[in-house]
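Here's the structure, in structure tokens; my notes come after.
Note that this complex is displayed minus one protein chain, with the remaining chains in position.
Up next, chain A:
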Amino acid sequence: MSNPQQLRYSKEHEWLSAAEDGVATVGITEFAANALGDVVYAQLPDVGSEVAAGETCGELESTKSVSDLYSPVSGEVVEINEDVVNDPSLVNSAPFEGGWLFKVRIAEEPADLLSADEYAAHTAG
């Protein structure tokens, strides 16, 4: 699997797009989607809520398990992906595209986000 070069990654397997006007898109990686199995329910943060880098902001439920969703950055949620709420399998079928989860107006971002190559090394173990 290939991780898009233009994205940055958290060790908790979220990806973060480059910000436009201070707003970035967040999703989970293909690696994480594969590990979860078929995602059947996505509880995403409320629009307008504040999320904190590295903290839980929702949950993803698959056939076998429930996983916390972490935010890779701190900021305000400005939009959630209603398509994923209605059809959580988008997280599996298009994790880097139609399966994005939410958009956040970045207040602060941690210094330890990974590049695509660093993330690939992180998941290779």
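We adopt the following convention: contacts are C-beta pairs under 8 Å (C-beta built on N, C-alpha and C of every residue); 3 or more make two chains touch, one makes a residue touch a chain; residues count from 1.
Following the convention adopted for this analysis, contacts and distances are computed from a predicted model.
The unshown chain of the complex is recorded in UniProt as "Aminomethyltransferase", chosen from "Aminomethyltransferase", "Acyl-CoA dehydrogenase family protein", "Cytochrome c biogenesis protein" or "Alkane 1-monooxygenase". Listed by residue number, the positions of chain A touching the unshown chain are 34, 37-38, 40-41, 43, 61, 63-64, 66, 89, 92.
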